[in-house]
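Note that one protein chain is taken out, while the other chains of the complex remain in position.
First chain written, first letter: the chains are A and B, and each begins at residue 1.
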Amino acid sequence: MSAPGLRELSVSAGGKLAVDIGSTVIKVAELSPDGGVSTQHFFPRDHALSISEQLTQLLGKPSSSTDAYTVSICSSANGGLRVGIICLTSRYSGTVLRNQSLLAGANPVFVCTYAELKRDLPPVDVLLVGGGIDCSDPGPIERLMADFKPEDFRFGSLIFVGNRHLSNLMRSLAPSATVVSNPMASTLTGASDSVFELLRNAYLEDIVHKEGVSDLKPLFRCSVRPTPEVVNLGFQRIVSNRSRVPVSGAAILIDIGGATTDLHYTTEIISDESVNRPPFAASVGRYVFTDLGIVASRDSTMVRLRTHFRCYELLTLVVDEKVDDVYRQLREGEWTAPPAILAYACLFLALERFARGDGPGLPSARLEKVSMFLLTGGAAQMLSEKRIAQVVGLLSRNTVPPAAIGIDRDYRIWIDGIEPVDSASQPR
Amino acid sequence: MTKGRIVIGVIGDDIHVVGNRIMQLALEESGYQVFNLRTRNRPNHFSQAALETNADAVFVSSLNGEGEYWCADFRRHFFEDHRYDLLLYVGGNLVVGRRDEAEVVATFRGYGFDRVYHQINDIGVAIMDLDRDLGHGLP
Partner (left out) sequence: MAFPSSQAKIESVEAHRGLVLSHPLAQAIDVEEVRSFLSDMPHARFASLAFQNRLSSPYIQPRGGFPRIDDQRRLTEMLSEAGADFIPLTIDSYTRHNQYETAAELLERTEDEEKDYLNGYPLLCHGHLLTRDLYRGIDKPISLRHGTPDARLLVETAIASGITDIEGGGICYCIPYSENFPLDRALLYWQYVDRICAWYSTPDRPIHRESFGPLTATMVPPCMVIVIQVVEALLAAEQGVENFTVSYGQTGSLVQDLATARVLRQVARGMLDKFGFEDVNAYLAYHQWMGQFPSERPLAEALITASALVAQQVGADKIVVKTADEALGIPTAEVNAMATRVVRYVFDVFKIEDTLDSHSIDDEADLIRLEVEGILDRILDLPGATFWQSVFRAFQLGFIDVPFSPHCDNANRLTTLRDNNGSIRILDPGDVPICEEAMAREKSGLGSRSSRPSRDYEAMLADISLMARGL
């Protein structure tokens, strides 16, 4: 594969490069001093090479001189940062750990309480074990924790983030456990961002070893952050009117990927009656649907679509062929949905579940309060604003105004998120 | 040093905040550590909070009469955590309409509450009971 090296990208000394490593595409943007994008390049991911090898080939080996260009990297390669959460209760420690993981750009693969621990949970990069406020008489959690056997789980690293008085108990159960301060401290809603900070810097702090990704840090002397965290920061800039992307009012950003569909939202759309709560004291939340996507999660998306009671309605809006034929073939499992249709299905299914709060830890939203739906990522480029509006319209009642639809055609949002940001945009 | 950890909150869709806040202040002033779940709670919010904090007591309030609906079989929510000793208190305007106090108390005792304060506005009474029930003697 021929790819331009650093010289072809013509990055000047002192310049800034932003790199987003996805599972199928590597995006490289050269940033101008005023924060604009001077050039942007897309390279198919060459799976014959490791990520660091391909990136070195693309950018050349950075020189050690101080006036070299600087690189910021984010990655969602290899399914992003997979996190498993073991907590004491779903409403308190489960919610704090899940929300901090989500905002840090990690994908919670499971959240379960000690009482419902089971074997055969999927493998994760990081297993967070937490629960309880910091107190010296922890009560039932002590007995519950004693049943926890690390060998029942498959994980890269195990981090204990629960009641600090139980750290020694955890070390005796799992000698390899790292202990991080309890984000709950003496509250039920979260007193610190310890888990957010931990996961946001997981690639940097050697908490997560991802083939190829972990080698980047010494090579480019740069930060490597989870892409969804970067996109979330970009979204925060947009909704606080600090971006070039104009948005007015409550907004939802959807990033449909190969393995997951990512949802970023302003929290004022969450229904007061919602059982699950958005992150504490934050105006922006995130949720990830790990079963909705157009490549790796294709099969689960198809099953969801096929069994959805409004499947036919959706198809009438998005397929160009004869709907009855497509519908029949789909129901019989004979239809291979093209990527664009899968992307519409991900959009529809994600929003429909968001409206009902149908997902572990997912709050329920009032979609009629949303004034803008934004889409970003590769899959979004295949879609049309008009059809997106129709799909969204399926989920809103008639009296509701047509929300604005925007597609991030020039991949502006992740670049907004990767530039240094001011402190006001940090959660909490 | 705290005299104990108490979970408090308003149950149902009742959004009265003043009484809830005063109760927090009163308990704190009496030396307790308070975890205030505030408004719009369901029974399992209380049981989960009691588990996270290893609470000594849970104090449920309801001012709009929804209590009877939400509190039915309240103690059951705590059984699976084996918290049989946990003190459960309830207070406020617990039922809709005028009903005999003894009857209301009996009903809520049947739901598993240790103490029931129907239309008793003085939080001091409940705090004195709490001190006694937790073995702190009379203040």
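Here, a contact is a pair of C-beta atoms (placed from the backbone, for glycine too) under 8 Å apart; a residue touches a chain by one contact, two chains touch by 3 or more.
In this text the structure is predicted, and so the values were computed from the model without any measurement.
Taking every chain of the complex into account, the absent chain touches A, B. When the omitted chain is restored, the residue from A:Ser248, A:Thr336 or A:Ser384 that touches it is A:Ser248. Summarising the interface, subunit A meets the missing chain with residues 239-242, 246, 248-250, 266-268, 270, 272, 280-283, 368-369, 371-372, 397, 399-402, 404, 422-424, 428.
Taking the complete complex into account, residues 15, 17-18, 21-22, 25-26, 29, 38-40, 123-124 of subunit B touch the chain not shown.
Criterion: only the chains that are shown with their structure count from here on.
For the pair subunit A and subunit B, the distance between C-alpha centroids works out to 40 Å.
Within the complex formed with subunit A, the subunit B residues making contact are 5, 33, 35, 37, 40, 42, 44-45, 48-49, 51-54, 80-83. In the complex of the two chains, the subunit A residues touching subunit B come out as 88-93, 115, 131-133, 135, 137-141, 184, 186-188, 272-273, 275.
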